[in-house]
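See structure below.
Only one protein chain is missing; all other protein chains are in place.
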Amino acid sequence: MISLPVGELEFHVFVSIALFAIGAYGFLCKRSGLIALMCLELMLNGVNLFLMTFSKHHSSPDGASLFLFIVLVAAAEAAIALSIFVILSRRFGSVVLDDYRRLKG
Amino acid sequence: MIFEGLRWILLAPLLGAVLNGVILQNKSAKISGLVATLASLVAFGFSVVACSQLSGLNSAPEQNFLIDPLFTWMSSGHVYVPFNLELTSITSVMLLVITGIGSLIHIYSISYLSEEESPWRFFSYLNLFLAAMLVLVLASNLAVVFLGWEGVGLCSYLLIGYWYKKPENTAAGMKAFITNRVGDIGFLIALFVAFSFFQTGDISRLAERVNDYAFLSSGVPTWAWYTFAGSLLWAATAKSAQIPLYIWLPDAMAGPTPVSALIHAATMVTSGIFLICRVWPLFAMSPVIVDAAFWIGMSTAWLAALIAVSQTDVKKVLAYSTVSQLGFMFVALGAGSPAAAFFHVITHACFKALLFLAAGSVIHGMHHKQEMSLMGGLKDKMKITHVCFLIGTLAIIGFPLTAGFFSKDMILAKVFAAQGVFGYILLLGAALLTAAYMFRAYTLCFWGGARSEYAQKAHESDPLMYMPLVVLAFLSLFIGWLELPEVFGHFTKITDWVHSSWYGVGVGEQAHLSHLAEWLLMLITSVLSLTVAYYSFKIYQRNPEFKILPEPLHKWSTNKFYVDEAFELLLIKPSMKAGRFINRISDETTFNGLANGSFRFTRLSGRLLALFHTGSVQTYAWHFVFWSSLIVGAIFLWTL
Amino acid sequence: MSEGIVVMGQVNLFQVVVGILALAAAIGVVHSKSAVSSALSLMATLFLTAFLYFAKGAYFAGVVQVLIYAGAIAVLFVFIVMLLDLKPSRVAIPGQKGVALLAFAATAMFVVVVALLAVPGLFEPGLQESNLTALSAKAISYNFVSTYMLPFQATGFLILAAIVGVIMLAKSVRSPSNESRGEP
Partner (left out) sequence: MDPINTAMLIFWPAIFAFLLFTFRKNKKAAQWANMVFHLPWFWFLYQSCLLWRSSTADGMFPIVFNSDFFPLLKSNFALGLDGLNLPLIGLNVFLSFCLSLYALGKEKLSSSYLALFALLNAASVGSLMAADAFVFYIFWEAMLIPMFFLIGIWGSKNRVYAALKFFAFTMLGSLAMLAAILYLWVQPDIQSMGWHSIAQLGLLGDGLWSPRFWVFCGFLIAFLVKIPAWPLHVWLPDAHTEAPTGASVILAGVLLKLGVYGIARWCLALFPSIAVLDVVSFTMKVLALAGIILGSYGALRQTDIKRTIAYSSVAHLGFMLLGLFSFQLAGFQGAMFQNIAHGLSTGALFLIFGIIYDRTHTRELSDYGGLGIVNPRLSMLFVLSVMASIGLPGLPGFIGEFLILNGTFVLSPWFAFFACFGILLGAVYMLRIVRGMIYGETSSVLKSHPIKLSFSEWGSIIPMIIAMIVLGFWGQGLIAVTARASATIIYNLQGEILR
């Protein structure tokens, strides 16, 4: 394959950080709760990629096992979050985060 | 020599007071008066026995006193105060005076208070006063003397405020108690100096301190001697009503007359001088203080005499005359002879009590009217009172061979010996003023036409009242014989009694006067005072409103030289205002403010924090991400 | 052991293309008009990241990614989006909050990249010839049962709790009593 001047390591790190940043941006800015959750998944993927890169770089299986844990946890979290959102949407009639103001101090 | 009887002298009036005050409380003056008089007579009996016991004792000067150890009142560290009673020669005389005149006054007041509604209160306070005075006299330790000292102050407060319905009586009582308390601070300072520097409170051991050389050289700082003597003088000025702190005595006339007779003439006011006589060797160690006493006495004698001249209320005249006579006694102390002062204490007790009781019977006859302008022409309506009042007046102005003559003449002689002609002339002036105002009072009361219907209807009081008058008249005539000047033969009872009570501590002899000088002095004083008395008698018969003093001085003297107002303005009002101001600043604004402020602050900060809970999920998320990344970044940079 | 060792050297074109595509899909998730399209672009990002893993030689990870992430979670998202039939959600109003966040994201990346490049010790050269076996399933599973035994079991419980939680939440949704809105 044609190899570019950039090192494999640097590129992968760049991609994972980009993924994380985009996820964070989406999570904080999107008004709809579901989209925020999706961006959350993006952030997690960014982290996973980061881990895998270094696991390969240091050739130790730890990174990969941690990757697996994150996947598991992400799955559980997504399930719970989504069902909560379903109830919230039933309750508040919409998924928009701004409507949930009941906890005002 | 141990003698158990002393405690009974003290317990009798105490029991009387408790019996009357707490248990009996019955309304009739007769019964409660009887109980009280009985108690004081028992005390008188026991004191006579004790004095005879003492005079029988003729051991060495150091041992000739009776002791009756009761219990230790308090002892901790360097303060050891045994509650012992002690009878020395000087205290025995004072004891007889107090219990004797006290019993007479008890008898007198039975009829004086016949129509009061709660006489038991009066008699229980009178007995309590007697007990406190006896403690003051019999105590062997200065701290126990202080117990009597304040007890006497308390009883005078209670008795002055006896008719408590009228607010000015209770105000006078409070004024008396607080002015006495100012003096008590001086007494306390003297006690502290005694206990910390002289290591003892016992009067006998204090006197011994003066001549045991080891103690003197053991480095007692000179300021200790001066503070001791100075604060004792301060205490005496308050109790014996001298210049700065005499303001309470004239107002104390608000109390019933027997009270004024007993407390504010005979016993309490002289306790200051009596105390100084007892610790005289210590007092004489600081000559500056002795001179101070001289000048305080002189100025009080003059000021009081000037005020007495223009007073219209008979009791006020007698009150100011007491203050002026006390000034005489201070002058005697200042001239370095406690014997003369003590002799004048005794004679003054007799004739001043006589004058007060006579005035009391006049007032009683005049249905409690004290204004001399309403009196006049009482000599034929109240014959016995008139005669007794006359004897009293003669005694006080120093009519030859009466008590006043001997004691005042002795003071004048001592002053002449110690201070020279100038001091003598000053004192003579005061004596002449006394003659003037005493005869003014006498003629206004008894001579001339009756100036009001009360005077017309005045009647002689019943035997219970004039019998003590007669006894006191007899006393004030013949008590002078106890101490004759050298000219009339060597009969100096009082001086040896006073000197022997200092437990053998000798004090330097005063200068001696030649016989001629003594004759001359006696002649001048008696002649001058008699002429002044005769003139004032003549003038006041014709014109009751005659003013002895020139106009500006007269107006000033009627208003008592504005001393009360000055005290109020300069001392009492500013300190009260300053106190209120300081307290408002320190308590209300700063500390309370601080405390309340801290409550409000916590509530405020609580409300402030609530603002963070906006409720929008996203701000929470934002904060969460922002702060966590900040922290991670910080840790990351930190670990580099 | 004989598969040979791929030198962790230069990045090849395939990886670059897939990486860029993944980023594009990610941006798609954020900026798509309707929730469905963002769900789909999420699924695309997950697939592409799986390709990245394959390119790196971590086949087991790639398969797991495809199976669980892309297959299960993304599908779950799509299903929920379909269930709630949402109106097309407007793009977030990038008010000052958004701008601030962009700034934050940019700086965060910048800082990290700089750290990566600047800090020598962080990336000491790994074994040149990284043996691929490190990322193989055998190595990971061996690692699971040795050093990570505790987290492994804990995650098991976590998943169980999640299942029970979801059933509870789901049950309250379907139970007839609170069918009408407003019931707690």
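A, B and C are the chain letters, set down in written order, and residue numbers restart from 1 in every chain.
FYI, a residue touches a chain if its C-beta (ideal position, glycine included) is under 8 Å from a C-beta of that chain, and two chains touch if they have at least 3 such contacts.
Quick caveat: nothing in here was measured; it's all calculated off a predicted structure.
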Partners of the unshown chain among those that are drawn: B
Selected residue (touches chain absent from view) among B:S28, B:S52 or B:T72: B:T72
Which residue of B:Y112, B:F177 or B:F405 touches the chain not shown here: B:F177
Among B:M1, B:L216 or B:M576, the residue in touch with the chain that has been omitted: B:M576
Positions on chain B contacted by the hidden chain, ascending: 21, 25, 71-79, 83, 118, 121, 143, 146-147, 149-151, 154, 157, 161, 164-165, 167, 170-171, 174, 177-178, 181-182, 184-185, 188-189, 191-193, 195-196, 576, 579-580, 582-584, 586-587, 591-592, 594-595, 598-599
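Rule of thumb we're sticking to: only the chains that are shown with their structure count from here on.
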Geometric centre distance via CA averages, chain B-chain A, whole Å: 99
Inter-chain centre distance, chain B versus chain C - centres from mean C-alpha coordinates, in Å: 104
Mean-CA-position distance for chain C and chain A (Å): 5
Contacts with two or more other chains, residues of chain B listed in rising order: 618, 622, 625
Chain C residues counted as touching two or more neighbouring chains: 97, 101, 104, 108
Contacting residues of chain B [partner chain A, same complex]: 610-618, 621-622, 625
Touching residues (chain side chain A, partner chain B) in the complex: 24, 27-28, 36, 97-98, 100-105
Residue ranges of chain C touching chain A (in the complex, touch as defined): 8-16, 19, 22-23, 26-27, 29-30, 35, 38-39, 42, 45-46, 49, 52-53, 56-58, 60-61, 64-65, 68-69, 72-74, 76-77, 80-81, 83-84, 86, 89-90, 92-94, 97-98, 101-102, 104-106, 108-109, 112-113, 116-117, 123, 126-127, 130-131, 134-135, 139-140, 142-144, 147-148, 151, 155, 158-159, 161-163, 165-166, 169-170, 172-173, 181
